[in-house]
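The complex appears here without one of its protein chains, the remainder shown in place.
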Amino acid sequence: MFYVPKNAIYKRIPRRKFLELGGGVATALGAGSIAVGLSSVVTRNPVQAASSDDAKWKQYSGTKLVFMSENTPPSFAIRENLKPFYDLTGIEVEILTDDLPVVQQKVGIDLRSGKADFHLNYVQDKPIGAPFADYFANLNDFINDDTLPQDPDGMGADAWFENFLDACGTMYTRDRLIAFPYDSAVACTFYRQDLFEQHSPDFEKEYGYRMEFTNDTTWKNVYEFAEFFKKLRAAGQDVPYGYAQHQGSFAWTAQLDIQRLMFAHGQWTEFDVDDKLGSKEPGPTRWGDEASVFLMEKWKELADVAHPDNLANDTLQLNTVYQAGQIAMQVQYHEFAASIEDEKTSRAAGGKTAYAACPKGEASWIKNGGQAVNGTNCGIGGIGINNNASDDLKRAAYLFSVWSTSKDTQYNVLKGVGGTPTRKAVMDMPGVKEARQRPTDMPNALTFDAVYDYGIKDPHFVLGPKIPEANEYYQIILTEVQKCLSGQQDPAATCESIRDQVDDLNDI
Amino acid sequence: MATQVLSGGALRGDAPGGINPVGIMPGFVTRDGVTVLEREPAVRNPEPSRRYYFYMMAPAIITLAAISLYPFFWLIWMSLHDVDVMAGDKWIGLKNFERLFTRDTKFSNGWLLLIQYSALCLFFEVVLGVLIAVLLNRSRWEKVLVTVFLMPMMMAPAIAGLVWYYLYNGTFGWYHWFMQSVGLLGETSILGSPSTAMIGLVLVDIWQWTPLIVLITLAGLKRVPRDQLEANMVDGAGEIRNFFQVVLPNLYPFLLIGILLRFMDNFRFIDSVLILTGGGPADATNILPVYLFDVSFQYFKLGRGAAIALTLLVVTIILGMFLVKIFDSPAARNVGRTEG
Partner (left out) sequence: MASKDVVEYASPARRIANVAVVIFLAVYLLWTVLPIFVMFVSSLKDLLEAFRIPAVGDWSGIALFFDFQPTFKHYANLFVNLNFGVYFFNSVAAALGSAVVSVTLGATCAYALSRTEFRGKKDLFFWIISTRMAPVVAVMVPLYAIFRSLELVGSLWGLILAYTTFNLPFAIWILKGFFDNVPYAIEEAQMVDGATRLQAFRSILPLVAPGIGAFLVLCVLFAWNDFLFASIIGSGGAKTLPVATKELVQPQNIQWGSIMAAGVVTTLPMMFLGLLIRRYLVTGLTMGAVRE
């Protein structure tokens, strides 16, 4: 989702694709506009429920589709290697990739204007799925359609990792399924176990427990680790900072960052709605209550012992800071493991980094009577179908959605450019189990214990807030939290300001 | 044999900037310092009809109208509706505007910041630009230096944003290292703190566009009429007085163009702001066009966005009109003319 692996960019684009991708000099010199993908072609051969699988796959042979995706590993990998899909179905797919904000804009305009330039869309769970849920086709129609092939591992919720289907596919109602999970980015903790081991004796002397990271490590421990490192630095030692936050300009990840802290303590959520479904009218927000004010104070205290440049570092820059060895811990998305383990660019590679679940809530910090959990959140990107397209195009698009999320495709992506699978079946494929320990040829697999076996399961996982005004919500959170962290506003006032703006946003 | 002074006005023999037809085109001659046609036209061509000129203007005007009027009316329409992504458009009259002017703090903040940003940039660019132009004018390396100073202007603002982002970065930026080493900054990068982020942006703008003011001013300096200067010096004025009394007034039209250009561009170009800070941190650099971008393209609140866009357009045009009137005024136009 956020992560683009190094080798994806270095791969050659085959000449045919080069011309096809609309950049062709030939077309430019030729007639007028090279409107890419704006003309769609669909040809259909009718099949019945009893037809062979092969016939079902090939029923739209000759069709041309356009997939508007984010810069995510599966899209790169698939674009490099579309031949299998073409051989299977005879359908040409044009894959466009762009930054998330750009994808949001283009998809938004496309969907809203009733057009279908992009038949297939990358449905990033909250930034794109929540605002535009009604514009995507209901995949249940196709799942239950006997004339369309389905994935042998199934398309139901248990074929995918826990909560993944809900994350990106279910918005506001269980009646409509809007996307299949295509890629994932789940939060976990990356920490420098070499540094932890090195300083553990000193730490234990001062704080009374061992410096290590387990599933029970709480946010208070994180605070103490960071404080410890900061003290060492102040004493002149050459150690990195303990911790840093994603509070730079990327609003969504900044909101996710603080949400982990909030949810860990009593499963506090921003709105009183079903977290997995969300709501178009979420009602008044919980921001401003005792729990939120208390936790905001804690967040500020954490920031004060963290790397001083929090406000300039969003998720991506933070990763660079960790790679440069300037912080000892980061709560980061698991797809970044590949970049951390790359010896050529990362000072934290080669066994220095270990992966653990997100920190747990600290019992004494819980104000709402809930339980302490390892608050974990995510960005699950789904693949959805533009409902404005014609029925035939939608069905043809469905073929691609099924194929691109199959276990074979995901396995190839994992092995190749380093993706993050969404199907459980991938875990059983050859080499994956072994790759979860060092030494490994699939660095992302090192995080699977923390993520797939723990973090995404209830009660730790938080999927929301799924509201139509998601993007503006993130910006409100970002701006107010930044004001608080930079000392312009105290935590109580911050929470109140958030409450006022969010309620205004939702027309309370 | 009367010589006719035809339409187009009498020309002074060597008016700088004007074209002296003597020597270029046949039929002209200079008498008593005035250049006129030598003989009367035997046949006078009928004055080209106005319609002819209108036809010449038509393609351009029509193109412009199509591209600018349609969006303008569309904006007006949109601003009066609640354009909802899911539920369709709803007429709400002036509610968008009411919200903007009463409750929207980012809107008012955006204006304040925009004014602050433009004013800071303009002020430093003009002062620095004029200063450097004056210094260069007397230096023998003028030509070489001007060529070098051109370079930042040629860069795309987006690219400039990327390069400066690289330089400002707290982890590997050389500028950051420099500023830390001289003690100007702590470990927080310049873009990472609300109090310094705006300065960071202004610096980039100054870096890129001061050369424009330098160039324009240099051109103006070369056109300062010698006789005015010498007359003043004969009166015993020192260099500095000379500058303020003679040179500066002559520079006004040039400076005004520069200011007009830069001012408009500060409102229009958000490429580097988007790349460097995206409006943050804590809204410290959330100038109005950036806020507009967020509202229109991130939250898809097209109705609200249209309302903001309209206010921006109106203010820009009014201010532009104001500036153009100044530079078009008789006072400005008379600059550079000597008596007699």
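Brief remarks on what is shown
Letters are used for the chains, namely A and B, taken in the order the chains are written, and counting of residues starts over at 1 for each.
FYI, a contact is a pair of C-beta atoms (placed from the backbone, for glycine too) under 8 Å apart; a residue touches a chain by one contact, two chains touch by 3 or more.
Bear in mind the structure is a predicted one, so any value in this text is a computation, not a measurement.
Listed residues B:Leu94, B:Val127 or B:Val148: the one in touch with the omitted chain is B:Val148. Of the listed residues A:Lys106, A:Lys352, A:Lys367 or A:Lys424, the one in contact with the hidden chain in the full complex is A:Lys106. Subunit B residues in contact with the hidden partner, per the touch definition given at the top, are 6-9, 11, 15-19, 21, 24-28, 36-37, 41-45, 48, 50, 52-54, 56-57, 59-61, 63-64, 67-68, 70-72, 74-75, 78, 128, 132, 135-139, 145-160, 162-164, 166-167, 171-174, 177, 180-181, 207, 211, 215-216, 218-221, 224, 226, 229-230, 233, 239, 242, 247, 253-254, 257, 261, 264, 267-268, 270-271, 275, 289, 292-293, 296-297, 302, 305-306, 308-310, 312-313, 316-317, 320-321, 324, 327, 333, 336-337. Against the chain not shown here, subunit A presents residues 2-6, 9-13, 18, 21-25, 28, 32-38, 71, 96, 98-99, 102, 105-106, 109, 113, 115, 315-316, 319-320, 323-324, 336, 339, 342, 344-345.
Everything below uses one rule, namely that only the chains that are shown with their structure count from here on.
Spacing of subunit A relative to subunit B, judged by their CA centroids, is 43 angstrom.
Residues 85-86, 103, 169-172, 186-189, 191-195, 277-283, 286, 294, 297-301 of subunit B are the ones touching subunit A in the complex. Subunit A meets subunit B in the complex at residues 101, 104-105, 108, 112, 131-134, 247-250, 280, 307-313, 317, 320-321, 324, 326, 468-469, 471-472, 475, 478-479, 482-483, 486, 488, 504.
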